[in-house]
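One structure follows; several queries about it will come next.
With one protein chain withheld, the remaining protein chains of the complex are depicted in position.
As written, the chains take the letters A, B and C, and residue 1 is the first residue of each chain.
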Amino acid sequence: MSGKESTMTASKRALSAVVGVLLMVAVVGVVGFTLHSASADPHKKLYATKTAETIVVDGKTYPKATITMGVYADTAQAKEMGYNTINKKDYVQYGPSSHIVLPAHTYVTMTIHGYDGGEKLNAPFFGKVVGTVGGTMNVDGVDVTEIPADQVQHTFTIHSLPSSNRDPLFVNIPLQHVDEGDNGFLPTKDPGTNYKGHTMTFSFITGGAGEYVWNCEYPCGDGTYAKFGAAMSAYGYMSGKVSVA
Amino acid sequence: MSDDHGLVEMEPTPGEKLAAIFKQREVRVATAWGVLVTAIFFVIGGWIYPSWMPTAMSTDMKSIERLIVIFTWISAPVCGIVLGFSIYTFLHRHKGDTPPADGPGFRTNSLVVGLWVIVSSALCLVAVVYGLIEMNSASAATAEHKKNAMVVEVTGSQWAWSFNYPEQGVQSHELMLPINRPVEFKIISVDVNHSFWPVQLGVKVDANRLQTTVIDTTPNKLGDIDVKCAELCGLYHAYMETSGKVMSADDFNTWVTAHQGGHTA
Amino acid sequence: MTTLDHHASVRPVPNPSKSLITKLNMGTGLVVGVIFALATYYGLGGDSAGVFENYNRTLLATMFMWSIGFMVGIGAFIGPFRWLVGKDLTDEEQLYLAGDGQGIKRYFKYCTDHKVVGIQYMVGVMALLGVGGTMAMMIRTNLIQPGSKFVGPTIYNSLVGLHGITMIIAMIIVVTGPFGNFIMPIMIGAADMAFPRLNALSWWVLFTAIPVLCSAWFLGGIPTGWTAYAPLSIQAGPGMNAFIATIIIFAVSTAVAGANITATVVAMRAKGMKWNRVPIFVVGATMSVALAIPAFPTFMVSMIMTGLDRSYATTFFDANLGGSGWLYAHLFWIMGHPEVYVILIPGVAVLMEIAPVFVRKPLFSYNAAIAGFAGITGLSILVWAHHMYMSGWMPMLNGPFMVTTEMISVPTGLIFLVILGTLWRGRPWMKLPMLGVYAFLWNFLIGGITGLYLSDVPADNYLHGSMYVTAHFHYTLMGAALTGALAGLAYWFPKMTGRMLNERAGYISFWLVQIGFQVLFLGMFIAGAEGQPRRVADYSVNFATSDLISSIGAYMIGLGMIVLLWAVIHSWRHGKIAPMNPWGSKTLEWTVPYPVPLVNFDTPPVVTSDPYGYGKAGN
Partner (left out) sequence: MSGDTRFHVHHDAPIQVGRRERLGVRLLIVADGAFVFGMIFSYFYLRNLNANNGWIPEGGHTLSAMSGWVSVFPLIIAAITHRIAMKSGNAFKNIAPITFVVLLVGLYLQWKQLAHMPFQVDGEAEGEKIFGFEGAYASSWVLIAGANMFHYILGAFVALGVALRSRRNDLNAVLEFWRQRTVGSWLTWIAISGIACAITTSII
């Protein structure tokens, strides 16, 4: 802010303008890049394993695929169970990845191991099994169509945005909670412990390619309001993506 | 402030004053611009704008479309006046690095100000009255609906909608409605606030935490409905959408029977 | 609460160079603030307080103690303390506080000179707009195509909230901060503001809110949008505390600044400046801050309640225990709607000030302008519930609120009349500030008319909570108010910096921003009409075209704003030296030289007419 009259030549001024503008564009770009990498999907996607078998449902033949996930009370438990979680916080979480990839037009059989306790669903509707073949799932060998709202540990709910060019896919699976009395409810450092938990198995049929999301509808975060804070409000713990490709 | 320096110095009747104003060439040119702008807004409001909106599947949505068209038409002349006159002055701008010579020194014109206030109040009144009439007919329809309405209990939870049909004993994640039967939505949220928005039905109300709100409508066209959440509700607000259908009474009954087992496939 | 006032001092005059006030500056403020904050944080157990409520309590206390500590460290409480013990500041000390002869250093001190505060505000506002604008770019980048491929929903939601609140804060102070402090006292012929120390307080308190707001990024963000509706805000993570603390600190700053500006205009006008001779900018700015005085405390109440709900488990907003989210919405919008006029009116007033100068005609119907401002100000406190048509709180009251809301279109119409009447039959001198007047007319027209649909209850059934709303309020806040503020920047830049703003860069920026703005928000109107909800990280493919159009427009605005920022920085350093009155204006601020002397005028000016005496008398 000196009192001197500017002596800048026109070309110098133009150069300064170009450099200045580019510099600021670069700053915005760096901010964008930082945010982008901070919010990127988990580096590892979880792919369904295709099998050679096929199955006929309602007169149509589908190839088969299987996929297995687990849900853990916290990071320590996930690690104990052999999954290297990439999540940073010690939250309840699904593993081994929050981004699952399923083949299109396929009969997908999914297995979820649940090792967590539970209290009560906010919305009892999500105690029902929805969207699976036959409307049932198999809990430790028994077929069920729903789990009472106060016996759910988590849910695995796939849904999507309605749009004209994507096949609808809605699957809701409530997971039977593990009683305090059950062996293996919480992880211990004792290597001899047998983690029992519960195993939920179910099948559904994917449509055409498209992006979907899944999340848990069971209030397992913290906070005073409906327990949907913390883990539930952080992407990649109890929520994630489903890519049908 | 007095109008000693008014645009028109004679003191005849307001009508004559107005006529005198319109005799000025610049007023007529600006008005011509205004008419052009008005026409453009007429077209946008009457045809282009409604074409962006989704199919109306209830009388509520139909009346919203009509209302938006009429409001655009009411405002078209306002746009015409403002833009017509500003385009005129913009085209007669002063170029150069030195300020222009001083313009005419008039400070107000009570006729123009008075006319402006009267016309804008009148337009405002039209909008208010029209809106009140529409609201009134909507609430009259509500009273009519109450008699024969099918109740649907809507539950908003983070981040999915679920629907309960107490009369039919059916629960679903999709909104299925029979055509031409009034439906009464009872909406509640079990966690934070959501907003229940079946887009093509032209109704909307917040799902408040543990407080029930009620809206009603009558679907009158077969087709798909998008059900969205219009109130930011956390992480997956964007994905809190589901689909629905307006179906014939027979199809609806078939759907009910198929789902009375307690699950939907 | 004192000013540079006179009293018969019989005590020996202390040497200010040995006084404590000479040792304090922004650095000591930062140090003391950080010490206070750290002591509070670790004193309350740091992040080992695992319980939701306890951790929130710790964070809130830390943030407030930072703010208090900073104010202690920069010396804000010396004045009140000296008043308490009855040893008022001496003339020398007050002169020292006013930054007399301290060069560039005074910008980093608790400086009571209104011109210093004005520049501080200007730089602060530009920084806030830059941060908010960068976040807007990120939002639009994410929405280029469906699928939320750029950032995940956590970061997207935080971007929406932080962009919103940063921009709202920036827009509230964008005119009354820089121009209300720097220009306005000179414009009314005053030597300084009524309460110079409160003036410094309002800026530095606001300054302490900026790091608090930024800390939200490192605490998990603000996932609630700028409206921070409860109960979502109660559920939100620790970042929400930053929002609460920011708003409470900001509300203090606003109340103080509002009282100060209002008192200055009421009590310190030059001799002869009767109410009908006050420049319209001063009238508009004063009405807006006077409106802010009663409006913001209700926001503060709602934020205190949110803070209590989060950190002490009260139940103001938990319907399970007698609370209600509607209560939050009421308190918020009782502030929230007046607040949009607090943003709008000063911007409009700037343009009304500019138009007569560049058309060289008197302001058309000064009284209509005042009636317009007064009508908007008065009605704005009666319309808040139009934001709640669809909340279901009491549908039977929607009708009355619809009537009051639509009535606002009449005083708003007067604003158009005043500007059009001023332009009419003149030959506008198309300098940069004047371009802003035309941009305003178009933008505010679109913003106003789209507001008509939203004010109507049946139409709001469709439009509420959609992109349409977002486009509408950007047309009013950005298209109208920010355009006014930027026109003001171009207009007063010579007086504030002594140099002319680079004109060519200014034009390039203007057209990039304005055209980009139309592309962005007309695209967003289409998305809204198609039925896209607002604040969504992802959307169905049927909105893809309109969202792509919007994003292209956003990049144009971004580039334009960067050009403007370059022009401001470059012109400030190397620009053409400005003459005393480059635009040939008749208001008082152009009668003082650059740099403006400490007390503005050598001899107090006497005003004999309003500043719009352009043109030949009569016709």
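Assume a residue touches a chain if its C-beta (ideal position, glycine included) is under 8 Å from a C-beta of that chain, and two chains touch if they have at least 3 such contacts.
Note that the structure is a prediction, hence the values are computed from the model and not measured.
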According to the contact rule at the top, which chains on display are touched by the left-out chain? B, C
Identified contact with the non-displayed chain, of C:V72, C:A245, C:L308 or C:I557: C:L308
Option from C:G147, C:P297 or C:G399 whose C-beta touches the chain left out: C:P297
Listed in rising order, the subunit C residues that touch the chain left out are 1-11, 49-54, 83-86, 88, 91, 95, 191-192, 194-195, 198, 255-256, 258-260, 262-263, 266-268, 290, 293-298, 300-302, 304-305, 308-309, 312-316, 318-324, 326-327, 330-331, 334, 597-604
Logged for subunit B, residues touching the omitted partner chain are 210-211
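The criterion applied here is as follows: only the chains that are shown with their structure count from here on.
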Subunit B-subunit C separation of Cα centroids, rounded to whole Å: 29
By the touch rule stated above, which residues of subunit A touch at least two different other chains? 161-162, 225-226, 228, 233-235
Residues touching two or more other chains, restricted to subunit B: which are they? 191-192, 209, 226, 234-236, 238-239, 241
Contact residues on subunit C for subunit A in the complex? 52-53, 134, 137-138, 141, 146-147, 150-156, 159, 220, 223, 231, 234-237, 309-310, 313, 318, 497-498, 505, 538-542, 558-559, 562-563, 565-566, 569-570, 572-577
Residue set of subunit A touching subunit C in the complex reads 1, 3, 5-6, 8, 13, 16-17, 20-21, 24-25, 27-28, 31-32, 35-36, 38-41, 161-166, 211, 222-226, 228-230, 233-236
Going by the contact rule at the top, pick out the subunit B residues touching subunit C in the complex. 1, 4-5, 7, 9, 26, 49, 52-54, 60-61, 63-64, 67-68, 71-72, 75, 78-79, 81-83, 85-86, 89-90, 92-96, 99-109, 112-113, 116-117, 120-121, 123-124, 127-128, 131-132, 134-135, 138, 187, 191-193, 195, 197, 199, 202-206, 208-211, 213-215, 226, 228-239, 241
